[in-house]
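I am attaching a structure below and will ask some questions about it afterwards.
Only one protein chain is missing; all other protein chains are in place.
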Amino acid sequence: MNRKTLWTMLCLVLIAAFVFSACQPPAAAPATQPPAPSGGQPPASPAQMVTIRWRTRPDNQAEQDVYQKINDDLAKQLEPQGIQLVYDPAPVTGYLDKLTTEYSAGNAPDIAWIGGADSGNFTPKGVLLDLKPLADADKSFNLGDYYDVPIKELTQGGHLWGLPRDISTLVMYYNKDMFKAKGLDDPADLAAKGQWTWDTFRKAADALTDPAKKEYGFSISSWWGVWGWFVNSGGGSLFNADRTACNLTDPGSIKGLQFMADLFLKDKVATPPGVEGGVGETDFHAGKVAMMPNGRWMTPSVRQDKFNWGVVEMPTSAEGKKSTYLFWGAYFISAKSKNPQQAWTVVKLLTSADVQAKIAALGTNIPSNKAQAAVDAFLNSKPPDDNTPFIKGADYAVGEAALVTGNWGDIGAPYQTAMDNIFAGKQSVADAVKQACDTANPLFKK
Amino acid sequence: MIGSIQRATRSQKFWLYVVLASIAVVMIYPFVFMIATSLKDTPEVFSDILGLFGAKLRFENYATVFNNVNMGRYMLNTAFVTICVTVGQIVTSVLGGYAFARLNFPGRDLIFRMYLGTIMIPFTVIMIPMYKLMLFFDWIDKFQSLIIPWIFTAYGTFLMKQFFQGLPKELEEAALLDGASRFQILRRVFVPLSGPAIATQFTISFLYAWNSFIWPLVAIQSKANYVVTQGLADIQGGFHAQPPIVLAAAALVILPTVIVFVLAQRYFVEGVATTGLK
Partner (left out) sequence: MSVQTATSSRFRLFKRRTPRQPMTKAARREAIEGYLFLLPNFLGFVIFFAIPLLMSLYYSFTDYDLFNEPNFVGIKNYQQAVGFSIQPEAYQTAVQNNKSFIDAVGSMIKTNDPIFWTSLGNTIVYALGVLILTVPTAFWLAWLLNSKVRGMVFFRGLFYIPVVAAIVGVALVWFWMFQRESGVLNVVITGIVNLLNGLITPLGLKPIVDPTIGWLTDPNWAMSSLIIMRSWQTVGYNMVIFLAALQAVPHMLFEAALVDGATRGDIRAKIVVPLLTPTIFFVVVTNIINGLQIFAEPYIMTQGGPANATITTVYYLYQKGFQRFQMGYGASLAWIVFGIIFAVTSVQFRLSKRWVYEEG
């Protein structure tokens, strides 16, 4: 028989082998817990191991290595307690899609990290376990160990949905070399003297902008963390107090957005914003932009840049209002987890002060645990030499909202559309926000 | 001549080459850009935009890709999956196409029209039910999920049917009279004549399997089983602000298909052409 037939039959055989292998009974499930003795005490027999699978979203290999090492260290600690710990990271692209599919099908990891804003979409759906009963029953656990802002978001409606993994505040990264080249005052000095305001910020951006050299004073990625800051700084907010309506039409919001629009369209001290997560950042890394607001997660990549840089708090508004965002993410336990008690043990460990100190050394985020050991570990993660702007911001920051009174995807979309139109000069700020609120208001659950 | 109506004159030939070469530049430039950028440094991407080469050729960008994602392993995985899907699709299309083209059975036309309809359904619609199906078979995170559902192809069956219908009936009739079974006819008469069609099917299946990314993203969880498009997604996520690394990974995903195509160019292009219009 000729070669083609031979290959065909070979692959047919291979395919058949696969099909048959699929028909075998699924691999024996890991030994499950024996039924708990009455009284609800978790059994302590170490001979029956329980597997706890947990997941995070590492930005790069370095971060994944750190989490893997933490997993290995904790695994040794947990083995005598009958817990087998397995780390199951997933990449950034499609992270939520994958989680969604797994929650839908019921085979999600026991523990998964979800970003603050996104978690608000999951909590009302019944796929995440309410941890309040476990927390209340656990005498050794103290909710006060963590920063208030994320805890407030996580305890909406009298529940406790998850434990915060880390936080990050919005700060202004700046290129010290570019400031020096123009003979300008270092923003950190200005901030120390209480002179780092909208006005001095704008003047600095103006002085640093040189279109002929394609250098600009300021750049952003266009996402809610940044334009939301402008809204808050002007005295407004994204939602009303009980989060049942859009608040972009508030005069304070409009003031903030007008300031933002002018930077880009009138004073032209900023490069047009790139798509979220995209190009605004690249311009900064390339040394073409002097200032860029972002969270702590940008620090590892800025450390690779070839210029002197630092961070400073966001500028104070003309009325003297300090504002910034506090971003957070948390570990959530799947409602369908077979071993919630053990998962709770693991989550407590993962957010404990010493594990957080290890992660802080990475430089990617700020521990959510207020314990001094954790804070110190963070402050010592340099560069930048001065990490205090991150911590100081936590005092007055607005928290990343986990919107449970609506789907943030549906509501955020008209907000983003309004910003896109403002940046493109297609709509005035007043028109854009009116359209956004008109579209978004019906989508809130009253 | 141009358009092959008359013989070409010297000057016509010259202008023909000029035009074709200009268009070729447009077609190929993005690939040149991809490779050139992948060998630069991030700052150079912004300072030296048109230049093809930076201060030096940074092959270490490719090393970075391999250090961060196990591209070699992913390529093997993808090659395995692609070959199985391709062979599977060819086999089922040939068998099915022959059935539709030459055999009479009740419901034949109805079933065929249903097949045609499936080309018009976007994949995202069936993604969740498909995932649940994979869970049911316990194929999640295994290669079965990347291979077995995709062995059926409406487009391929359609292609083969059209092609077989173009072959003269006398071929079969003679063989049937000689007492050959249908399967023997298919194997010994039709298949050898189907070179261009099978080559077309091979290209389409190969490209489809190698380049697919949404389904593997959802169906495959362990890094050991990733395919190359997932490796690229990983790199894009971790290095989104560093174009050289991202484009180096993109090159690794694109180059194998380009190489396979260039080597077998004759068959592919002729195959697409002949079956496309029948």
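Labels for the chains are A and B, by order of writing; each one numbers its residues from 1.
One rule holds for everything that comes next: contacts are C-beta pairs under 8 Å (C-beta built on N, C-alpha and C of every residue); 3 or more make two chains touch, one makes a residue touch a chain.
Since the model is a prediction, treat every value here as computed from it, not as a measurement.
Listed by label, the shown chains that the missing chain touches in the whole complex are A, B. Against the chain not shown here, chain B presents residues 1-8, 13, 16-17, 19-20, 23-24, 26-28, 30-31, 33-34, 37, 45-46, 49-50, 91-93, 95-96, 98-100, 103-106, 108-111, 113-130, 132-133, 148-152, 154, 157, 161-162, 165-166, 182, 186, 203, 207, 210-211, 213-214, 229, 232-233, 236, 243, 246-247, 250-251, 253-254, 257-258, 260-262, 265, 268-270, 272-274, 276-278.
Where chain A meets the chain that is not shown, the touching residues are 96-97, 100, 103-104, 121, 125-127, 214, 271-276, 278-279, 283, 286, 288, 407, 409-410, 413, 416-417, 420-421, 423-424, 426, 439.
Simple rule for what comes next: only the chains that are shown with their structure count from here on.
Centre-to-centre spacing of chain A and chain B amounts to 37 Å, using the average Cα coordinate of each chain.
The residues of chain B lying in touch with chain A in their complex are 42-43, 45-47, 67-69, 83-84, 87-88, 90-91, 128, 131-132, 135, 137-140, 142-144, 147-148, 151, 187, 191, 217-218, 221, 230, 233-234, 236-243. Across the complex, chain B is touched by residues 4-5, 7-8, 11-12, 14-15, 18-19, 21-22, 26, 58-61, 88, 90-94, 97-98, 101, 104-107, 277-278, 281-283, 285-288, 301, 306 of chain A.
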